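In this view, the complex is presented without one of its protein chains, the others remaining in place.
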Amino acid sequence: MINTILTIATVLIFISFILSGYRFFKGPDTANRTVTFDVMTISSIGLIALIAHFANRIIYLDIAIVYGLLSFMAVIIIAKYLEKELF
Amino acid sequence: MNMTWIALIIGLIMLIMAFAAIYAKKLAVAIIAAGVVSLLASILYLTLAAPDVAMTEAAIGSGLSTIIFFYAINKIRKQSHD
Amino acid sequence: MIKKLIYILVLVGAGIIMAQLFAGFSGSTELSETARYYVESGPEETGAANLVTAVIVTYRGLDTLGEVTILFTVAAIIAFFMKTREQRDKPKRRVSEILTTGARILVPGTMLFGAYIFINGHLSPGGGFQGGAIIASGFALMLLAFPQANLSHKTIRWVESISGFSFVIIGVLGIFMAGGFLDNSILPLGNFGSLFSAGAIPIIYIFIGLKVGAELSNVVGHMHEKQKEI
Amino acid sequence: MNLKNPAFLFAILLLFWILLSNTLALEFLIPGMLLIVLIIVLFCRNCKIFDGAKTTPKAFIYTLVYIFVFLGELIKSNFDIARRVLSPKLPVNPGIIEAKTKLKSPMGRMILANSITLTPGTFTVEIDNDTLYIHSIDIDEEHLDDMSSKIIRRFEKYLEEIYD
Amino acid sequence: METIEIIGALITLAGSIFLVLGSLGLVRMPDLYTRIQAGTKASTLGTILTLFGLGLIHLDWMGKLIILILFVLLTNPISSHILARSAHYIKTPVSKLTKVDKLKDKETEKTSEANHTNPEDEL
Partner (left out) sequence: MEIFQLEYITLITGGLLVLTGLWGIISQKNLIRMVIGFSLFDTGLHVIMISIGYIRNGTAPILDKAVDKVNAAGQIVDPLPQALVLTAIVIGLGVTALMLAYVVRLHKEKGSLNITNFKDLKW
């Protein structure tokens, strides 16, 4: 029962991946693609938590924290690059 | 069984993103696409029961690599404008 | 035209080699003999719950030493290519106040998280290399939020050389006090699964983490600074 | 020597460490405390982010109230966005407006800007001293000033009690 | 099979529905700023609900999940703010529907020497 519901949730997260992938290919400029990158990483935090549930290991959650940190860094550096403020 | 489906879809998205990384018009977009490939590779390692490698790939392959790439192309842009 | 043909030929050749490799592959259902040895006697011999850590730090410790040396060489070569000058350009635009305020909380938090990763290397995923990378990203965040901040290369060099030296000293102590180079049983193994266990593994990982963090921070810092005109 | 800033940062980092190691055992707690002291000495010797924070019991109660108000607004905002995304006509009417805040402390301003970013159809584009530039998804052209003060006051009246 | 676990699973499902809605907004919205509106809010709430629901299923995982939730709540608004700020600085086009742009008015009256040309650079 629970696993069925969570499998449906996984499928929905994949649909969200594919929709943002569409915007990645369509997106007129780099800033739009960066938004896509942000949404993809945030969704994959949820996906990692679901994988941790399916494998029943708590230790997988550490990787999700690393993800959150690194996606933040990447978005900030892309924004700085776009406004030519990087040294 | 769940893991197999996850790995299949992640692998497909990875290959599409790899082509985007090679054929994107702008270098910044190519680097972002390469970052997405690394990020998804990290999920693939997780399904293969390798959390250590997944963490290394997330921290190094997708984090620090992207940062260093952007610093490098920023330097190149500055040099060509001078 | 002929060039394209050569490219495709190279690609097809590589594809054939790959296919040959894959044809001989059949998914394994149980561990090989070496792996079985590591799994069965690893926890007793090293006391580490994370078997990957046990392999990296003790069984294959020399590889790790070589790896750290390669990273050191890379950092040195990048420092050679990207020479710096003292003063930098003034930023054209103020950094957003929200980012500077957030960074004042996030930078210590990132450093703490990196330290957590390499202190718990023998219990949970992660270890010196990952923790060092996270510490380097913390430095990168600091440089992004405060572009005028001074990254003291002298301090980084000191941290780097002292931790590298201590790593080798611990390795040599293993020869005299225990079975061989980088043997971790120079300290008591302790209770399996607690923080102070697995002999010298946490200490070795702390030094590796500091060394890798210093090296990668150095690389990021050299990439950040402006190039000297030669 | 003002001890308020390091004390607040110490409390936040200690909470972070306890939740991270998921245990209260002393063998995890004591190395964590040593590490936190080291990190504060190295990276936050003279940061002044918590200067405006009040330490009265009233401020504490308002913090708890603020969390619930914020969560309520967050859920409301998401239903608003969902309604706009799902409706076939796509009813958006965007624009960037300006609003003035009375908060002085940087921490209070950051929390205000972040809360605005996470609530109904608004997010902060630029912050310039006490002026926030807010992008709103549905603006009312006749009553711009009413609208901006409404957006700001929703959170400011609680944050005023917590920060100067 | 307890009630609290089923509630947790349903909360997770609601979170993933919000994630899908966020990406749908990313596809449908007309310009960058409205896309950030949809992307940030929906994905933040979606992730928070997903993690909280999993925390109800495994009560002993709650500590790490709360760390993740606080982390997402702190970093996600900051990153979208920085991105929107940069995008406005390099004059990313706004959609035709936009009525007022106070920030642009301010910038045009303040600076004229901002010789900032072509955002569509080759690199």
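As written, the chain order gives the labels A, B, C, D and E, with residue 1 at the start of each chain.
The rule we apply is simple: contacts are C-beta pairs under 8 Å (C-beta built on N, C-alpha and C of every residue); 3 or more make two chains touch, one makes a residue touch a chain.
Note that the structure is a prediction, hence the values are computed from the model and not measured.
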| item | value |
| --- | --- |
| Chains in view that touch the one left out, judged over the entire complex | A, B, C |
| Absent-chain interface as seen on chain B, which is shown | 3-4, 7-8, 11, 14-15, 18-19, 21-22, 27, 30-31, 34, 37-38, 41, 44-45, 47-53, 56-57, 60-61, 64-65, 68-69, 72-73, 75-76, 79-80 |
| For chain A, the residues touching the chain missing from this view | 55-60 |
| Touch residues of chain C, complete complex, unshown partner | 7, 10-11, 14-15, 18, 22, 25, 27-32, 34-36, 38-40, 43, 49-52, 54-56, 60, 63-64, 67, 70-71, 74, 77-78, 81-82, 123-125, 129, 133, 192-193, 212, 216, 219, 223, 227 |
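Note that in this section only the chains that are shown with their structure count from here on.
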| item | value |
| --- | --- |
| Contact-linked chain groups that survive once chain B is dropped from view | one piece |
| Chain hops separating chain D from chain B, counting only touching neighbours | 2 |
| Pair of chains with maximal C-beta contact number | A-E |
| Taking each chain's C-alpha mean as its centre, the one farthest from chain B | D |
| Chain centre separation in whole Å, for chain C relative to chain A (CA means) | 24 |
| Centre-of-Cα separation between chain B and chain A, whole angstrom | 12 |
| Residue numbers of chain B (touch at least two other chains) | 26, 28, 51, 54-55, 59, 63, 67, 71, 73, 77 |
| For chain E, residues contacting two or more additional chains | 22, 24, 36, 40, 44, 60, 64, 67, 74-75, 78, 80-82, 85, 89 |
| Touching residues on chain A, where the partner in the complex is chain E | 1-2, 5-6, 8-10, 12-13, 15-17, 19-20, 22-23, 29, 31-32, 34-36, 38-39, 42-43, 45-46, 49-50, 52-53, 58, 61-62, 64-65, 68-69, 71-72, 75-76, 78-80, 82-84 |
| Contacting residues of chain B [partner chain A, same complex] | 2-3, 6, 9, 13, 16-17, 20, 26, 28-29, 32-33, 35-36, 39-40, 42-43, 46-47, 49, 51, 54-55, 58-59, 62-63, 66-67, 70-71, 73-74, 77 |
| Touch list for chain C against partner chain D, complex | 96-98, 100-102, 104-105, 107-109, 111-113, 115-116, 119-120, 142, 194-196 |
